[in-house]
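Apart from one protein chain that is not included, each protein chain of the complex appears where it belongs.
Moving on, here comes subunit A:
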Amino acid sequence: MEKRCLDSQVKGVSTGTTILAAVFDGGVVIGSDSRASIGGEYVSSKTINKVIQVHDRIFCCMAGSLADAQAVIKAAKFHLSFHSVQMESPPLVIAAASVLKELCYKNKEELQAGFMTAGWDRKKGPQVYVVSLGGMLISQPVTIGGSGSTYIYGYVDAKYKPNMSKDECLQFATNALALAMGRDNVSGGVAHLVVITETGVEHVVVPGDKLPKFHDE
């Protein structure tokens, strides 16, 4: 295993990835690819799950070192659940994002993981937050991350509109992921998408061969 991770910056299994989240009218869509690689040359898993549920209506997407990301999410789940019990109410999306931010910022020397948090709460409705590698927390209506995101900034800037319908937003997210997976070698596999609204959570999995194809494929 060691022979494969000599070149990469990330030690161990990396999620070199494409992740995105977008707000639509009444909810959010959060999604990712499903490839995990070691050293940028060996695909260690074709079907890894990068979209993790941290609370009933809050999901997180991870990028960076898989081990670090999984460890941080575990700690975050615990803190969030404890916070929720103390407050006797479901946590706000910003609370989840802040928990991740605290962990990433306080341990920035040792950790190599970034996150995207998306969810729905009663106070502010659907929201998307990004916690970057060093622990910066910002809120955006649409956000993309991971190594594959560089290939779709243009697409997202051009195609995202606020207050889309659920189906429009799902199509937008699927297209964006497909485009990124088509150009980035460390992103691939299936597209995992989760739609979060006030009423519930819906998982959509688009297998590789059912992804939208573009002109040169």
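Here is the rule we use: a contact is a pair of C-beta atoms (placed from the backbone, for glycine too) under 8 Å apart; a residue touches a chain by one contact, two chains touch by 3 or more; residues count from 1.
The definition used in the following text is that contacts and distances are computed from a predicted model.
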Report summary line: Looking only at "V-type proton ATPase subunit", "Proteasome subunit beta", "MTMR9 protein" or "Prefoldin subunit 6", the name UniProt gives the absent chain is "Proteasome subunit beta"
Query raised in the report: From the list A:Ser32, A:Ser65, A:Ser98 or A:Thr174, which touches the chain that is not on show?
Result: A:Ser65
Query - Positions on subunit A where the hidden chain makes contact - result: 1-2, 11-13, 36, 44-45, 47-48, 65-68, 70-71, 74-75, 107, 110
